[in-house]
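A single protein chain has been omitted; all remaining protein chains appear in their positions.
Going by the order they are written in, the chains are A, B and C; count residues from 1 in each one.
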């Protein structure tokens, strides 16, 4: 394969990038200094040496310690575990200082259209972590309000059922209701129902 | 003014219709049968004679009774009053069978950009209704999760404060949280915060 | 049927209006003064009495003369006839003072998906007009650059063929090429080809 075709292929594997934009990226590279491409090249080689995936929560972070800053922080609340789809979701939670417990990054959501994804999700790791954590008081399933989020939620509740029966902890889900900007006229039944039931 | 210009003006007053689409509407009329325009013309004359605004909740309904089907229904729960912006919101609630109490249609929301709207809203009517209803146990403010909705909510809470102090009833707001389709990565701080606090 | 349902039906027949927006229109009417609805009602009754379709070019105009201002203007060039889909296209041409000859409004375009539309188009009227006009030097087919426009163009060329053979006049089409805003990177083969061939 040719170098241009290889790079187009590489960029096409990026989320949201089609063949046309991938090609524009390669043209863009052609306009960069050879020196800057060499620097990026070095960054890519260093990437997996200097960026780690946390062995506990599975988020990405810079540095070579075993655990990320949240997992290694003794002041976070061990009794709460928040299960989340991906790094970007976790960062949005941290940036807005919503939660002071521990995280578990699933690495995706179950999908009726792509059953093969189940093996990639860190579901066994979640099970083991929950089993091992005797301080656990609450698991928060912080998943998107979509078909995939609901499917994943039900699956996690099912696999954790045996542990929950023998021990006492709670599984909760993020509250449903009106999100910022929601207008009543265009809301679906589920949103209206939850918004009404969760009124306060 | 010319008849075409008058009709363009009329259609331009419709929600979401600009001058270009208003003009297309008039061209469309030119393609209709004279007979069908006469029928529509009759409907418009009959409109205000046969369509009423409920004297209690202020919604629009067909027929000449004083009250709409909800307000005149003895089986609806008198202890709950849901305050809502407009007819379309109310219909969405009814269609989805979310609520079994009484309604109050404000006719709009307060807006920092259009202070003159305040006089058009049925706020005094709300005050009187609340004052008169001795069975009232809860007022639900079912307003959109927007700046206008929040502003209106605070204003209503303020004007009802004297009555609440002397009597015992609750003012609640629709629950905030993830609405259907919301993704965590793109949620704002308020939505995340409410979703987390309202978890269950 | 009910008056509200009838009006929703009426507005739904408007170009580009669905059931939801039609309903909003009716709610909007409920907010108007009875007086203003009566006025509109009168306008609708007067509409077909005061708005005419030109007996020559078939455009809509205000007034009860037989012909529109263009057709009755002795200073327009009788040797050129521009065939156009609809009133709005004609008005765009006039507003921009592109053309000083005569018009013929077809009232639509042929469509492979809606063969029944052919009978509604003023094609026979076009044929007769061309046959009768001995001064005619050029027919400009000013149709959109779409499948429907091309199909209509070919059909008109076919039906006019016998007249063209016996007499000398030209059939032309609007020039194809780059329209304002067109970028080369995203242009299709036809546009590029025409733009290159029509370079000057």
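Here is the rule we go by: contacts are C-beta pairs under 8 Å (C-beta built on N, C-alpha and C of every residue); 3 or more make two chains touch, one makes a residue touch a chain.
Being a predicted model, the structure only gives us computed values, none of them experimental.
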Discussion item. Checking the contacts here: which visible chains does the omitted one touch?
Written reply: A, C
Discussion item. Out of C:40, C:57 or C:142, which residue would touch the omitted chain in the full complex?
Written reply: C:142
Worksheet item: Given the full complex, what residues of chain A touch the hidden partner chain?
Response: 2-4, 6-7, 10, 13-16, 21, 23-25, 27-30, 34, 37-38, 40-48, 50-51, 53, 60, 62, 86-88
Response to the item:
chain C residues touching the chain left out here are 84-86, 88-89, 92-93, 96, 98-99, 140, 142-146, 172-200
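Heads up, the rule we're going with is that only the chains that are shown with their structure count from here on.
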Item to complete: Have a look at which chains touch which and call the overall pattern line, ring, star, complete or other.
Response: line
Response to the item:
For the pair chain B and chain C, the C-alpha centroid-to-centroid distance in angstrom is 40
Worksheet item: So what's the Cα centroid distance for chain A and chain C, whole Å?
Response: 54
Response to the item:
Going by residue number, chain C touches two or more other chains at none
